[in-house]
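One chain of protein is taken out of this complex; the other chains stay put.
By letter and in written order, the chains are A, B, C, D and E; residue numbering begins at 1 in each of them.
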Amino acid sequence: MNGRSTESRWLVTGLFLVGTLLLLADDAGAQGPAMTKPAPATDGKVRIICFGAHPDDCEFSAGGAAALWAARGHHVKFVSCTNGDIGHWGMAGGPLAQRRADEVKRCAEIFGIDTEVLDIHDGELMPTLENRKTIVRLIRQWRADIVMCHRPNDYHPDHRNVGLLVQDAGYMATVPFFCPDIPHLKRNPVFLYYEDGFKKPNPFSPDIVVGIDEVVGKKLDAALALASQTLEGGCDGSQDSYPSDLEKRRAREQQVRRSFDGSFAQAANQFRKQLADWYGQEQAGKIRYAEAFEICEYGRQPSKKEIRELFPFFPNP
Amino acid sequence: MNGRSTESRWLVTGLFLVGTLLLLADDAGAQGPAMTKPAPATDGKVRIICFGAHPDDCEFSAGGAAALWAARGHHVKFVSCTNGDIGHWGMAGGPLAQRRADEVKRCAEIFGIDTEVLDIHDGELMPTLENRKTIVRLIRQWRADIVMCHRPNDYHPDHRNVGLLVQDAGYMATVPFFCPDIPHLKRNPVFLYYEDGFKKPNPFSPDIVVGIDEVVGKKLDAALALASQTLEGGCDGSQDSYPSDLEKRRAREQQVRRSFDGSFAQAANQFRKQLADWYGQEQAGKIRYAEAFEICEYGRQPSKKEIRELFPFFPNP
Amino acid sequence: MNGRSTESRWLVTGLFLVGTLLLLADDAGAQGPAMTKPAPATDGKVRIICFGAHPDDCEFSAGGAAALWAARGHHVKFVSCTNGDIGHWGMAGGPLAQRRADEVKRCAEIFGIDTEVLDIHDGELMPTLENRKTIVRLIRQWRADIVMCHRPNDYHPDHRNVGLLVQDAGYMATVPFFCPDIPHLKRNPVFLYYEDGFKKPNPFSPDIVVGIDEVVGKKLDAALALASQTLEGGCDGSQDSYPSDLEKRRAREQQVRRSFDGSFAQAANQFRKQLADWYGQEQAGKIRYAEAFEICEYGRQPSKKEIRELFPFFPNP
Amino acid sequence: MNGRSTESRWLVTGLFLVGTLLLLADDAGAQGPAMTKPAPATDGKVRIICFGAHPDDCEFSAGGAAALWAARGHHVKFVSCTNGDIGHWGMAGGPLAQRRADEVKRCAEIFGIDTEVLDIHDGELMPTLENRKTIVRLIRQWRADIVMCHRPNDYHPDHRNVGLLVQDAGYMATVPFFCPDIPHLKRNPVFLYYEDGFKKPNPFSPDIVVGIDEVVGKKLDAALALASQTLEGGCDGSQDSYPSDLEKRRAREQQVRRSFDGSFAQAANQFRKQLADWYGQEQAGKIRYAEAFEICEYGRQPSKKEIRELFPFFPNP
Amino acid sequence: MNGRSTESRWLVTGLFLVGTLLLLADDAGAQGPAMTKPAPATDGKVRIICFGAHPDDCEFSAGGAAALWAARGHHVKFVSCTNGDIGHWGMAGGPLAQRRADEVKRCAEIFGIDTEVLDIHDGELMPTLENRKTIVRLIRQWRADIVMCHRPNDYHPDHRNVGLLVQDAGYMATVPFFCPDIPHLKRNPVFLYYEDGFKKPNPFSPDIVVGIDEVVGKKLDAALALASQTLEGGCDGSQDSYPSDLEKRRAREQQVRRSFDGSFAQAANQFRKQLADWYGQEQAGKIRYAEAFEICEYGRQPSKKEIRELFPFFPNP
Partner (left out) sequence: MNGRSTESRWLVTGLFLVGTLLLLADDAGAQGPAMTKPAPATDGKVRIICFGAHPDDCEFSAGGAAALWAARGHHVKFVSCTNGDIGHWGMAGGPLAQRRADEVKRCAEIFGIDTEVLDIHDGELMPTLENRKTIVRLIRQWRADIVMCHRPNDYHPDHRNVGLLVQDAGYMATVPFFCPDIPHLKRNPVFLYYEDGFKKPNPFSPDIVVGIDEVVGKKLDAALALASQTLEGGCDGSQDSYPSDLEKRRAREQQVRRSFDGSFAQAANQFRKQLADWYGQEQAGKIRYAEAFEICEYGRQPSKKEIRELFPFFPNP
């Protein structure tokens, strides 16, 4: 390698670092200690905790439902089980982890919910006993009625391991002397899987489908707030994904928004029949955007009636 | 085996369980979620964090110094790295862990400090990367000036592993992108080891010796508050250690208190010469109770002057 | 917390401990060394080894079949892969582990079989290589013709991991230089799964269904002998489950027995058709109690004829 | 034990060792450092990497297709994820590992491909993060268009773990800063599973079936080159499998060759219908030997057209 | 259970074991099941358990003392913590492990002691929690008064890890609810280290030196019985070490015996002064062969008097 080109390469880096740091300096407080927030009040509201592999998974899989719940005063928390520190084409490590933590904090503000990011390397989440216990504690601390996660046959090893870990945490959340430092749940929560398109060993079963038209604007805002993953293209992007020219940036934002608008509409079309089960034929026909969930066999098996109590945005049947 | 005797054995157990549960019922709130307390204020006071293997180790090794600091408004936190769930001759598991967490909470009230117990099985603390990160986060969150732990050649595998883990966390607490979810320390703390009697590979070096006469009453109160380990004899006790007869109980309490009074006096006698270095010959001669600490090579190496700032109870030299 | 209530809480504990210890003292021999029993004789009898997650799983899943085999001189061994030390609402740790080991020893006497409990924490069984080797050694030492375990999609993480471990031990039991310290099996055993109700990724397949009317009394006796899990309610019980009042206790015992009577009858009703395959229509119609097993693909695939030899209580076809 | 018989046993061993060593001595170069070969040229040819559990799995599962590709100048590499060091009735450990490495090198010469054996104990491959990264690096270094492996429900724990590891490596091979020491793939490869006969949770799906008549001689030669596993019977053999008498050896070779001829013909008969999809009815009818592959959901999902480009030995449709 | 019945249980076991062994002897015998022998009788004799890394380490480090104890009816057990399966220049894996197990069984016969080999790969012993528990169980089962092991600064990683594991097992052997499946020791044993020549961090301290002239013949016989390691040269040998020619073999045996005679004499010369402490000047001067041990700080610290009781072959002082 030519020494000169190396030098000039890192010269540019140096310039970047200066810029970043100046901005970070403004914002020193934003990186406060990773302090666990207090558990939600015991106020008769539904308490939902959603686990995703990376800081954007919960947002895309359940952001609409979360916003619906939050708007009605229910308590929702999103947990990213890795810090997402390899989820970009040009940045990685701690700086990316910090950026993505900021992105999901912004999403939580948009949705009106809580959020937490576990500091585990992206791509390296393993189904260990320690991680199982962490999940159990988070479920218990939130005193969850509903727990959501990826199916264990989703496409990414971190997604699959979130699925395994949450499954393994399920029953254990109710066992008094597992993790005796935190009170156990008296009742096993309902466990739900996010929608995915994989067929083996079983296709996704759309047991519960929620229309999210009322909050789709928030979900689209969140998509743009997750700029590292959307505007900039995440792992698959490049310097051209979100160029510095401001006009091109605005165009890119429009395009990304339109693209997500289409993708959020997909579940409504695909699961129109199931929407009708919950909303009635007529109302279901008008729903443009939806999110679908499968009931996991390992949690409490809710009746239709109980589902309507847990998802209090379905019309009376 | 005779079925009958088994039955009657567990009958007694049943009776016990009833009693315990009634009491637990009173106290439901006491087992609140294991919530990390906020970090101490940035108020110019010294911030000390002490790691011990079991819920009594910090108390015996540094309870006096902690009470001295706390009485002057400095910020002290004790962390037990295991939950102590095998530290008794007749109880174990979660019920013992909960009991011992209560005991160290009571000690923290006596000393005027914070306390935390990690929910790791007693006898099973291993020097894993996960545990190293936990220690780093605790040190950072406390923004520690002083960190204390066992020497890595102490007698108990958990003690040794606390020593290794804290050593390994030392420098890492200052590295920005190790555990990027929590701000790093700008300055490596001073690391101190507790006193022990082991000679290999090196004997304990009494680099700092603190007279604790002013607070020895608190330390004795704490010793009795750690009833599972003291009055009842911990692993080495038996049903006779602390019998149900109230008069015998009072006698046992007196005896245990006297015994600890003697043991707390030992360091003062053993390290009289070092006391003189810090307190002057005359004052040192009067000190009855002391605690001694060795400076670890891996932390910041403080000057005598800085030690006096960190231990602001030494007289001016 | 109020210091006083803590003190009185543990006072009761102290009393309990005294009682327990007195009984334990009688019984010092009962805690003999965890010695592996000799392997069964090579006498032409069938040798069956059953793995369960907790000290009650084998008993409930295969206790009837075990008693049938034992009554005919065949060799059955139950292995609990964890010590069950969190399986109660009011006790935990070593004392519970010892109690549950006693319970399954009593069951083994009732059934006429051998039993062993691995000293692994309940809720913490992981699919490690070490555990795989332990399972291989147990299968080999028993020179098993039949090996039973949970399906790997059962509801509890320990159940699932028993399923994985036994599957992974399967073929390896026949490989000469895997675990060269113990002679390998020349023939892969038949591997069977216990019945469960889970549907994904596949529902349970009742390949072999055994009528257990002849021994149902033993299975009910065993259910009561597992008092910590049945009379006292295990994790889900409370002080009211099995109160100290003797009359109430007798009532509770009756109620538990009736309840298990109903539950043991369930398989017979659910798998009546499969019973007819093995017993003929007429005899099958009269069977009140049954146990069902699925043949695992990873073991030897037995013919119907071979199944009849291995389960020598089916009538001649 | 009779000392004499032991002595004579090891005397024989000693003689064997002498013989082996003499042969090894000839061949000192064959045991050269385990040096990773350079990646294949970027020449527009297809690049295929196949992972098997033991040094013979790739050969039997995909040796025919490999030879077809190699004959057309495409780049094929076989990777054995364990060193096969317990795969014999009479040898084990390093000497067997070295022998089996030699066997697959000979196969690679026969097929015209590359080969590599990972030095992991046979029977002990675990789905660790380290192993996942090794697989990712191998896929990237080969710049693979196609990746093959066992299904994760195959019969042997090592096979299943190869399946899990390769699945988990799949998407990660495309993530830039996972394993940043080696350039990531811009395009996720097509992942294929080898044929097996297991039914749960899903039966094998013969998505691609390749006629291998053109190269079946090479595959049979390879079968004999894997002498430790075939002529000598692997784990299930004995000293009688391949006796020293030369005439008997020739007979054994003939018999083994015939037996594999039959087994290589099986897939063609079983998947005749699928062969017709790729070769047309008439040509398919004439194919005697075949290999079948299932497309894994986690890799790129190729169109029929793309499959024909990747498997350029299908006739034009 | 009734103590008497326990006793008779093991009496029967003993008879069984005799029977089994007779049968096993017939049979490949050497390949008997890895059955844990019964614990030694409680007969007032000293109980010694020695841990070594490989099947020859205990023999060379403490074979003389073991033979002295055994000759006086005390109970000695040697445990090899790995199976030694890479300890040869020409064999490895299971066949070598089985051979070395045979060798130490022969040594045990020579010395009159018990022996056990853990089936852990040579070169791969790690200081895991599982291994710590195994050591604890072995110490408890033997109800050891004395435990011996390598120093944790010996030259081989397996030796060092044996040192760490035994140190870590030390105190834990006395904790009731660590490994609750086996009764804890009421008294911490005396822990001793074998002699080695390493200087850092501390040189070996010859706290106890035992003259072994009385049994040196047995120790030399044992050295020859460990043929794979001695006559054949272990890792460093070659086909020429112990050739097939019988005359050369006899010569080699003589040479090896002479060489060990010299090496067993070394400790007596090196530690003559310490021998005098135990045997008096005159007797010490005549001792030709010795073994030396260092007292580990983590076990019970015995007085001189207690050492003489534990090593009852020293003359009265």
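Going forward, a residue touches a chain if its C-beta (ideal position, glycine included) is under 8 Å from a C-beta of that chain, and two chains touch if they have at least 3 such contacts.
As the structure is a prediction and not an experimental result, all values here were calculated from the model.
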Neighbouring shown chains of the undisplayed chain, as defined at the top: A, B, D, E
Given A:I86, A:A267 or A:I307, the one touching the chain that is not displayed: A:I86
Selected from E:E109, E:E124, E:E253 or E:D277 as touching the chain missing from the view: E:E124
Touch criterion as defined above, residue of B:G73, B:P201, B:G217 or B:P312 at the omitted chain: B:P201
Residue, one of A:M172, A:A227, A:A290 or A:L310, that touches the chain absent here: A:A227
Residues of chain E (touch criterion as defined above) contacting the omitted chain: 85-89, 92-93, 122-124, 126, 155-157, 160, 198-202, 235-236
Positions on chain D where the hidden chain makes contact: 31-36, 38-39, 83, 85, 93-95, 97-98, 101, 117, 119, 128, 130, 133, 137, 140-141, 176-183
Touch residues of chain B, complete complex, unshown partner: 128-129, 132, 167-168, 170-172, 174-178, 180, 201-202, 297-298
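Note that in this section only the chains that are shown with their structure count from here on.
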Shortest walk length in steps over touching chains, chain D through to chain E: 1
Gap in Å, rounded to a whole number, between the CA centres of chain C and chain A: 40
Centroid spacing, where centroids are CA-atom means, of chain B and chain C in whole angstrom: 42
Multi-chain contact sites of chain A, meaning residues that touch two or more partners: 85, 93, 128, 176-177, 180, 201-202
Every chain pair in contact, whichever chains are involved: A-B, A-C, A-D, B-C, B-E, C-D, C-E, D-E
